[in-house]
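For subunit A:
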Amino acid sequence: MRLDYPSNIKIIRVPCTGKVDVMHLLRAIQKGADGVYAVGCLEGACHYNEGNLRARERVNHVRRLLEEIGIEGDRVRMYNLSSGEGPTFAAYAREMAENIKALGPNPLKQH
Partner candidate 1 sequence: MKSESNLEKVLSAGHFAFTGELGPPRGANAEEVRKKAAFLKGNVDAVNITDNQTAVVRMSSWAASLILIQEGLEPNFQMVCRDRNRLAMQSDILGASTHGIKNMLCLSGDHQSFGDHPMAKSVFDIDSIQLIGMVKQMRDEGIFLSGNKLDEAPKMFIGAAANPFAEPYEWRVLRLAKKIAAGADFIQTQCIYNMDRFREFMKRAVDMGLTEKCYILAGVTPLKSVGMAKYMAGSVPGMDVPDELIERVKGAGKGKAAEEGIKIAVEQIQEFKEMEGVAGVHLMAIEWEHRVPEIAKMAGVLPRPVV
Partner candidate 2 sequence: MIVAKRKPFDEIKDFLKDYKKVLTAGCGTCVAVCLAGGEKEVAVLNAELDMARRLDDNPIELGAITIERQCDREYLEALDSMVGDYDAVLSLACGAGIQFLAERYPEKPVFPGVDTTFIGVNQDVGWYEERCRSCSSCVLGLTAGICPVTMCAKGLYNGPCGGTNKGSCEISKDQPCAWYMIYERLSKQNRLDNILKITPVQDWQNQKPRTVIQPGYKTSENSAEK
């Protein structure tokens, strides 16, 4: 299956989105990424029971932290899909890229 997704996305693999920490997401933005998103299993289908639910909570937390600072929270998102859904993965990647394009570059770059 050859699927197109935006080439400017860098994938970091983790065993479970439950492993994704607030600091990972925050650091990505701090270091200049325009956006960062976590892609986890469908809710209710986590192999570790609730890793993806915890990830969503953390993503929401980081979105609030960024808003506090004055950076758009929507630069950080969470998506869910099942492992067989390659096309959905690509669709979400395009959606995120569109979202970031609309928001423009990370405001920290201008400072």
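Methods note: contacts are C-beta pairs under 8 Å (C-beta built on N, C-alpha and C of every residue); 3 or more make two chains touch, one makes a residue touch a chain; residues count from 1.
These made the cut because all candidates are chains of the complex that A comes from, given by their letters.
Everything quoted here is computed from the prediction, not taken from an experiment.
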| item | value |
| --- | --- |
| Interface partner of subunit A in the complex, by touch - 1 or 2 | 2 |
| Candidate 2-touching residues of subunit A, taken from the complex the two chains share | 21-23, 26-27, 29-30, 65, 68-71, 107-108, 111 |
